[in-house]
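First the structure, which I've put down as structure tokens, then a few questions once you've had a look.
With one protein chain withheld, the remaining protein chains of the complex are depicted in position.
What follows is chain A.
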Amino acid sequence: MEAGDTMDIIWLFMIALALIFGLVSGKVDLINQVVINIGKDTFDFVLPLICMTCFWNGMLNVAKEAGLLKKLERLFSPLLRWLFPDIKEDKETLGYIAANITVNLFGLGSAATPVGLKAMNGMQKHNPDPKTATRSMVTFLVLNTAGVTVLSTTLIALRASFHSQDVTGFMPFAILSTFFASFVGLTIDRWWNHHGDR
């Protein structure tokens, strides 16, 4: 399945159906309003978001320089060797995986992607069949798609910019949900892909 194509079709269908439905039900004025204002409206949403992201990117960079990220990586290493048994000799790739999970934990998805791709390249080196995913790759992607995030900086920034009375109140529940998603994903992955081996 090519997600790119799927996205094209969904996007075009959304716009086409909305336009047809709106025109038929006589909402020409509203549609014109949207077309004229959408650029500036979107800009107004993105701007406070970016300002907040700049702040956290700066702080994360300080944390990296201070060696905090490396410490977190070391913390994860026993878990990683259990999750990725077929690459446990490859310290470098495991390091990238740990860094990817760590950066994801801090809700900096855009910073996590480059490191995640390095981890994928590392796993591909041990792949006997370069066109087929290895078990470690599937486990790694399950972990990534569940998106284990403890500090959702984008969400906090967005909620703050909408003047929420309780900006961070959602966080404990989001953390619980994301850990549950990862737990379910990893359990299914273990049971479906690795049952029989220990």
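As a working rule, contacts are C-beta pairs under 8 Å (C-beta built on N, C-alpha and C of every residue); 3 or more make two chains touch, one makes a residue touch a chain; residues count from 1.
Operating definition for what follows: contacts and distances are computed from a predicted model.
Asker: Which listed name, "Spore maturation protein", "Response regulator transcription factor", "Proline reductase cluster protein PrdD" or "ABC transporter permease", is the one UniProt assigns to the chain that has been left out?
Answerer: "Spore maturation protein"
Asker: Tell me which of A:L83, A:A98 or A:A146 is the one touching the absent chain.
Answerer: A:A146
Asker: What chain A residues would touch the chain not displayed?
Answerer: Against the left-out chain, chain A lists 1-4, 6-7, 10-11, 14-15, 17-19, 21-22, 25, 27, 30-31, 33-34, 38-39, 41-43, 45-46, 49-50, 53-68, 104, 109-111, 113, 116-117, 120-121, 123-124, 130-133, 137-138, 140-142, 144-147, 149, 151-152, 154-156, 158-159, 162-166, 168-178, 180-185, 188-189, 192-193.
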